[in-house]
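Provided herewith is a single structure, encoded as structure tokens, for subsequent inquiry.
Only one protein chain is missing from this complex, and each of the others stays in its spot.
What follows is subunit A.
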Amino acid sequence: MGCCFSNDDDKGSQVGDPHERTTLLGNPVSNSSTRPGCDDYGSGMKYPHNQRADEQSALNRILHETATNVIDVSAMNSHLEQHEYLDRARQYNQRVAATAQKYTYPQKRPSLLLDLPATEKNLSASPIPQKDLKLLKSACENAVNALQEIKVQHQEELVVQFGIP
């Protein structure tokens, strides 16, 4: 900053075009009206006090700028009636529907269970009864045993002699 030792340069930096010595935040001290002893070249003894005042004024300025930039929503007069809510909801839904019509989504592939009208009913069905399982098990064992018993029963001679009187 160098406000105590180079006032001329400081003025030039604030007024003229930006260069390598131009401060980004500007010089809050030069803009403030209360600058105790800044113009005095021999006031080097007050430097700590001046620095504290500079920081305080810079903080105040930042706070002021932040306060002006923030939009206080709570303080706005945004009271809506019930029918206004409904109108806006209807309007938003119409716009969303109109926008959605522009896009076509790919059709899903048909599911294996598409032919079941009530899938949850089938999925929650009771398991196979134990008596049916017993029936199946015993029938299978009996069938396997019956198959092993299948034998070729020859009822007539396999070799037939022809022309022998």
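Quick notes on this one:
One rule holds in what follows: a residue touches a chain if its C-beta (ideal position, glycine included) is under 8 Å from a C-beta of that chain, and two chains touch if they have at least 3 such contacts; residues count from 1.
Keep this in mind: contacts and distances are computed from a predicted model.
Entry comment: the absent subunit's protein name, as recorded by UniProt, is "Late endosomal/lysosomal adaptor and MAPK and MTOR activator 5", drawn from "Actin-like ATPase domain-containing protein", "Ribonuclease P 21 subunit", "Os10g0556700 protein" or "Late endosomal/lysosomal adaptor and MAPK and MTOR activator 5". Checked against the full complex, the candidates A:73, A:98, A:118 or A:150 give a single residue touching the omitted chain, namely A:150. Only one of A:62, A:96 or A:140 touches the chain withheld from this view, namely A:140. Although one chain is hidden here, its contacts on subunit A can still be listed: residues 122, 125, 128-129, 132-133, 135-137, 139-147, 149-153.
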